[in-house]
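And then chain A:
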Amino acid sequence: MSEIPDRLNIDRKDRELYNKLDSEEILKFKDNGGTRTRKEQFIFAMAYGFKLESRKPLDSMEGFVLAKDLRPDDEALINAIAIYNTKSIEILSDQKEVFKIAEEYAHAGIILLDSKIKSTSFVSYERELEKTLHEMFQKIKL
Partner candidate 1 sequence: MNEGKINEQILNSIKEVSKDDMEIENFLKDLLFEEIEHPGRWQWRDIYSKKIKEYSERWDNNSEN
Partner candidate 2 sequence: MRIEKIILKNYRQFRDVEILLNKSLSSDLNIFIGKNGAGKTNILNAINWCLYGDEPHLSKDSQQLPMLNLQTIKETIDEGDQEVMVEVYVKLEEERTIIFTRRATYRVYKEERLPQLRNCDFEARFSDEKGNTKFLQNEDAVSLVERFVSKDMREFFFFDGERLDNYFKIATIQNISHAVFVISQIDLLRNKIENRLDTVLRELRREAGKENPKIDEIRNRLEEDEDKLKDVENRIEECKKQIEIAKGKAKECSDNLMRIPDVEALEKERERLKREKKSKKEILDTKKKERQDLLFEYEKIIFLWPAIENSLQTINEKKRLKEIPPTVDRSLLEEILKNKVCSICGTPLNDTSEKRVNDLLQNIKLSSIISQKLLNMENPLRSFIEESKFFDEKLRKINYEITDYNKNLERIEIDLSEIDKKLSGYDPERIRRWQEQRKEYEEIQTKNQKLLGQLEMKRDELNKSIDDLKKQYEDELKKEKKFELIKKQIDFCSKALDVAKKTEEIILRQTREKIESETNKLFFNLIWKKETFKNVEIKPDFNINLIHSMGYECLGTISSAEREVLALSFTLALQTISGFNSPILIDTPVARVSDELRTNFGKVLLDVSTGQQIILLFTPSEYDKDISKLLDPRSSGRFMLKLSSNEKEVKMEVL
């Protein structure tokens, strides 16, 4: 069995992008007047990357989220992504790989998210998100 990683990493360059999330109230870091933790931000970015089917290998590594801070539903989502991506449950035995997949989705996700936010400067990102979620939800319901 591979070693069990104790953290989720981000690319060093992504630190700034996570900081820029403060420009949107819905994504603001709790230490800067908002309510989101780094873990929540990470998962948000990861889900966004997944939605856009984009993974990007990290060029550098920087610890961002401690594994011990992950709760069962966080882990469930991370595992689900890994299973979906590899189309096999065997991936679950390789925690390092599971995390790597999550990290790469998050890496792509944060870059794309930053770009998205910049492009919706006249409409709040929140409005955009609401619209997108509503549309996707209609498809899910069917």
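In this section, a residue touches a chain if its C-beta (ideal position, glycine included) is under 8 Å from a C-beta of that chain, and two chains touch if they have at least 3 such contacts; residues count from 1.
The candidates were selected such that all candidates are chains of the complex that A comes from, given by their letters.
Every value quoted in this text rests on a predicted model; they were computed, and no experiment measured them.
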item	value
Candidate from this complex that touches chain A, chosen among 1 or 2	2
Interfacial residue positions of chain A with respect to candidate 2 in the complex	1, 25-27, 35-36, 40, 43-44, 46-48, 50-51, 72-73, 75-77, 79-81, 83-84, 89-90, 92-93, 126, 129-130, 133-134, 136-137, 140-141
